[in-house]
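All protein chains of the complex are present and in place, except for one that has been dropped.
Then we have chain A:
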Amino acid sequence: MNVLNFVHAFFGDSAHWHGYDGIPHRLGQHVLYSLLALALAAAIGLPAGLLTGHTGRGGNALALIATAARALPSFGLLVLMFVLLGLGLLPVMIPLVVLAVPPILVTTYEAVRAVDPAPVDAARGLGMGETRILLRVELPVALPLILGGLRSAAIQIVSTATIAAYVSLGGLGRYIVDGLYQRDYEKVVGGATLVAVLALLTLAVFWAVARLAVSPGVRRR
């Protein structure tokens, strides 16, 4: 049996295209949960990273946080939160956000730190306030790296949200987890394909955002 046959069978079955367990609904769920987690993580990580990067303080603490967070097993955290807090969206959102904040935070810090000091000095000489320097000079220059951090976080969220189907989250992971239990390999492979496609779409979205948002002068470097 070829995996492609399973994929073909899964997507060819019209039963998979509507209803609660249909592809549009599951895909919507997955995207919604991922966006929510990414928004929460960005709301925490971006301001903190920009601020610490601008002042240059707290680098050691951030490195420590990053190492500690990387050591935390995502699947383990999911199950642990599920056992401790029970069924619901909150026990899934906590690990998703906790795992997504460090890449955003640390990359943002590093990105702002790596900005060429000359233009920052020039801006200060022109009489710009610290907030304006951060938002008008440092942020645009640091943007490609910051987007890279957001991208890793988004990829990780999409990936972990798949595993979260094991602890009852909806979304595309449902096909994989349910399919494994029902010994329905067609469903498993179909779900895996959808998840992989969604991850690649996430890459594409970030690539497009980078094309649009990064100033041409910065991009050329």
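One rule holds in what follows: a contact is a pair of C-beta atoms (placed from the backbone, for glycine too) under 8 Å apart; a residue touches a chain by one contact, two chains touch by 3 or more; residues count from 1.
Methods note: contacts and distances are computed from a predicted model.
S.K.: According to its UniProt entry, is the unseen chain "Hydrogenase 4 membrane component (E)", "AIM24 family protein", "Formate hydrogenlyase subunit 4" or "ABC transporter permease subunit"?
M.R.: Result for the unshown chain: "ABC transporter permease subunit".
S.K.: In the whole complex, not just what's shown, which of A:Ala9, A:Val31, A:Leu51 or A:Val79 touches the removed chain?
M.R.: Answering carefully, the residue with contact to the hidden chain is A:Val79.
S.K.: Which listed residue, A:Ser14, A:Asn60 or A:Thr131, touches the chain dropped from view?
M.R.: Touching the chain that is not displayed is residue A:Asn60.
S.K.: Taking the full complex into account, what residues of chain A touch the chain not shown?
M.R.: With respect to the unshown chain, the touching residues of chain A are 1-3, 6, 59-60, 63, 66-77, 79-80, 82-84, 99, 102-103, 106-107, 110, 113-114, 145, 148-149, 152, 155-156, 158-160, 162-163, 166, 173, 176-177, 179-180, 185, 188-189, 191-193, 195-196, 199-200, 202-203.
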